[in-house]
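Only a single protein chain was left out; the remaining protein chains are all shown in position.
== subunit A ==
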Amino acid sequence: MKMDSVLNAMASFLRLISLLCLPILFAVSAIGSVSEGVAEDFSEDLLLKPLPDRKVLAHFHFQSTAPSSRSNSYGRHHHLFPKAISQLVHKYRIKEMELSFTQGRWRYDRWGGFDPISSSNAKPSGVELWAVFDVPPNEVDATWKNLTHSLSGLFCASINFLESSTSYSAPKWGFHPASENMRYGTLPREAVCTENLTPWLKLLPCRDKSGLSVLMDRPSIYKGFYHSQRLHLLSSEYDSNAVDLAIVLDQTLTVVLQPHSHRGTLGYSTATQLQPSWSLSSIFGRRVTGKCALARSSNVYIQLDRGLMAELQGMLGEQEMFAIIGASSEGSGSNPAFELSANPDRVHMEISSRDDKHLSVLYMFMVEEKYDDSEPLDLRFTWKIPVAWSIPQAPLHVTRFLLGSGNERGAIALQLKSTKPSDRLMPDTVISDSCSLLVRVFQVVPWYIKVYYHTLQVFIDDRPHTIANVVEKMQVSPSKDKVSPGVMEMLLKFPCGLKSAALTIEFDKGFLHIDEYPPDAHQGLDIPSAVISFPDFFASTQFMENNISKSPILSKWQGQSPILSYTEVLLVPFTTPDFSMPYNVITITCTVLALYFGSLLNVLRRRVGEEERFMKSKGTNNFHVSHLVSKSLARLRGRQWEPSESQSSSSISNSKSKLLFKVILVAGLAAAWQYYFGSGT
């Protein structure tokens, strides 16, 4: 009946009944004029940046903001801001939330580790979710669980696996500075694809119908080397000191793409090789035909980072450098080093507190009305001279690996190598006499990796060091079997001149119950990325102009974002049982039991002595083994065995009944078989 009514509802849904009649004009009292002033806002940005290893970084940034719901009982009526997100914020009382879907690994050494993009958009592969709630501490877990379910429905991903208490943790200070009521969880093995991108695009007012998001051609962006789609939500809805913007939703998509090189051969760039030239259509296969009609601003930026600018400065003269910096004033945006197909609308120069010439340059192109279907914006960047440069790096380059062999125990090693940042990048505190480098480590270890925290060892420049000298602050919450993962938060203090440092910690691999193994258990189990941050360093870019704070990318860059890097995900091979083992065990046990039972029964039932005696007496009557064999052979041939002696008539009737019994037995077995297995299938 239930099903029927559902079907009926569907049927009647299709049978749309038009409203044919004129409704009564219900008396309604007219009120004052329509109130103006919807503060919902949306803007879009795209940043393109050539990378030293012949690749191009494309970074989309969409920002939606919504006003506070307290001012005008706003919150149920939306104009630009996605309704789903606003409802999410209100239902779960979210203060801040970040969700990222990543595929590939960010190469900190080649793609940078000291800029806002790498510190906020380089994410561990798979899904990472963290959220800060504004609920009483005892309700945080329940809220988190509900949130994971909502998000998993919203983004078509298995985020609901973060519901289990073994998969999320509550960082205190190691991950995020203000992390009260915070929960953090990752799913390293989550595959990311278009089904996650489509709901993410649905949150944009223009989706991928117009504006910069038109460039998101699925095959192009998914064949890149790195793909990270992120959603960051900041809500001051429940803050006591109200601000006008209650919810700020930042959606970013960061992709690293390989442009098709028209000239020069493939391979890692050398000083003599020309970097590949690229254009929007060559890397995305699409062009921008106009801005999203709803966006307040829609800009495309091309960034030349500090390393590249320093290199160009070394290669070119001052006059030529001026051509690069002042591209907008000049004719076609061309200069000795490269050529831009369009004139930038504005050039932003980074300013530095110390007088240094290695500054990054940002060319800004506004997507205006002048572009349309017939004349799309197809930005092209053509190199004229071969350049090789290195990109600014975080003070320490981090790698993490496993030590030991076998399936029983091992050790996690975290290696930090100095990238020798120039003094310019060092903050003032580091340069002072008590020179030290602070490093924060946040590591979540699943419960089946039983970490012995007392085995923590620190090596500085390959020499062991006492922990007390290095570890400033440490907080450990050991894992509980099948309940919660282990969390380690550490603040380390290294001397400035360090070349390399390493942390090792030993662990035992736990035994898992057969149904606790993930699918494809032979692949091994993952240890999520550790998060390394440098509390003294901030990636912040100050630009000369002050009136540029309207663009979400630039305003983001001007803020102080801490330098973060994620380590690799570790794959720990585990002893996997033979998953058919239960049946094997059952079979063996049962066979042994059956043997025991059968022989016991035989011992009790049969009269061995009697039979032996009987055998002996038969022995005179040729009752031999050969006798038996000939009998069974005859039986195999299907003939009635004829004993040497003549059979009495009674034996013939006996054999008939035997035959009958056999037939009945076989028929009965067949019937039983049919009954059980015929009905079963």
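Definition applied: contacts are C-beta pairs under 8 Å (C-beta built on N, C-alpha and C of every residue); 3 or more make two chains touch, one makes a residue touch a chain; residues count from 1.
We adopt the following convention: contacts and distances are computed from a predicted model.
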Among "Eukaryotic translation initiation factor 3 subunit B", "Small ribosomal subunit protein uS7m", "GPI transamidase component PIG-S" or "Vacuolar fusion protein MON1 homolog", UniProt-listed name of the chain not shown: "GPI transamidase component PIG-S"
Among A:Leu88, A:Leu234, A:Val470 or A:Met490, the residue in touch with the chain that has been omitted: A:Leu88
Absent-chain contact - pick from A:Val192, A:Cys206 or A:Ala530: A:Cys206
Absent chain, residues of subunit A that touch it: 1-5, 8-9, 12-14, 16-31, 33-36, 38, 72-74, 76-80, 83-84, 87-88, 90-91, 150, 154, 202, 205-207, 209-210, 290, 292-294, 583, 586-587, 589-591, 593-595, 597-598, 601-602, 604-605, 607, 609-611, 613-614, 616-618, 621, 631, 651, 654, 657-658, 661, 676, 680
